[in-house]
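To start, I am sharing the structure in question, which I have written as structure tokens.
One protein chain omitted, others in place.
Our next item is chain A:
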Amino acid sequence: MSGEIRVTGVRRVYDIGAGNSLVALDDVDLTVETGTFVSVIGPSGCGKSTLLRAVAGLEKPDAGHITVGGLTPQRAAADKMLGLVPQTPALLPWLSVLKNVSLPKKVNRRKGRSTADMPDLLRKAGLGDVMHKLPSQISGGMQQRAAIVRAFGLHPDVLLMDEPFSALDEFTREALQEQLLDLWDELKATVLFITHSVSEAVRLSDRIVVMAPRPGRITDVIDIDLPRPRGQALLKTPEFHAYEDLVRDRLRGAFHHANAIAS
């Protein structure tokens, strides 16, 4: 079982009308080894979400190619190798939390993957008491946790997360990061995580990919060599801050570069 993501020479251009076009991804190369946690960070418009959608098979690159575990993204999706956690929880409002996270089992049944014990997984995520409630009856943080459990439930080889915590407040965000790491530790998957929070990227990742806009491209790859598990205490250590500063500097570089080209 392999969950390696391989992106080679990928280019994606959007036609934005009036003969203009926007280069969302320009010759992007990226390899995410099986079982690693990689974050993509960059200013808005740098193509990080486009990259994620392309890996998810939701968008076709104009040039280059992408493989997930050696397969095309579409084949990987057909084999139920992918789990997607979007920015909004995207739960179905008429189903209880438990039924929401169990629905993936019912679709595309031909691929009978070993699935998790959902009530158990919900309890581990701290949703044991609310599993029979409707999404509208629980908090935003709980909804997003349910979305993560839904994605983990199929034991995907690759988990794709598109700024999943960006709409949450600081406290909830940190609690959810910890729970995500716990779940990831247990269920092991390759994770591609899009974020615009520096500390979030440093805390979660084995590697951080920095992107810059116009055209969208990778400007830096930073390995995060911090011990795991990464609990609350780690956030206060000088090593952690050093990494934060490093990423922030590189990000600033990406910004300046972008502005220099624009002007």
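Brief remarks follow.
Keep this in mind: a contact is a pair of C-beta atoms (placed from the backbone, for glycine too) under 8 Å apart; a residue touches a chain by one contact, two chains touch by 3 or more; residues count from 1.
Here is the rule we use: contacts and distances are computed from a predicted model.
Per the UniProt record, the absent chain's protein name among "Phosphoribosylformylglycinamidine synthase subunit PurS", "Urea transport system substrate-binding protein", "Nitrate ABC transporter permease" or "Sulfur oxidation c-type cytochrome SoxX" is "Nitrate ABC transporter permease".
Touch with the chain omitted from the figure is made, among A:Ala56, A:Leu121 or A:Val149, by A:Ala56.
Which of A:Gly3, A:Gly42, A:Pro61 or A:Gly141 touches the hidden chain is settled by the complete complex: it is A:Gly141. In the complete complex, the residue from A:Leu22, A:Leu103 or A:Leu246 that touches the missing chain is A:Leu103. For the chain missing from the display, the contacting residue among A:Leu71, A:Ala175 or A:Leu235 is A:Ala175, taking the whole complex into account. Interface residues of chain A facing the missing partner chain: 53, 56-58, 77-80, 82-84, 86-90, 92-94, 103-104, 106-108, 111, 134, 136, 139-143, 147, 150-151, 154, 160, 167-169, 171-172, 175.
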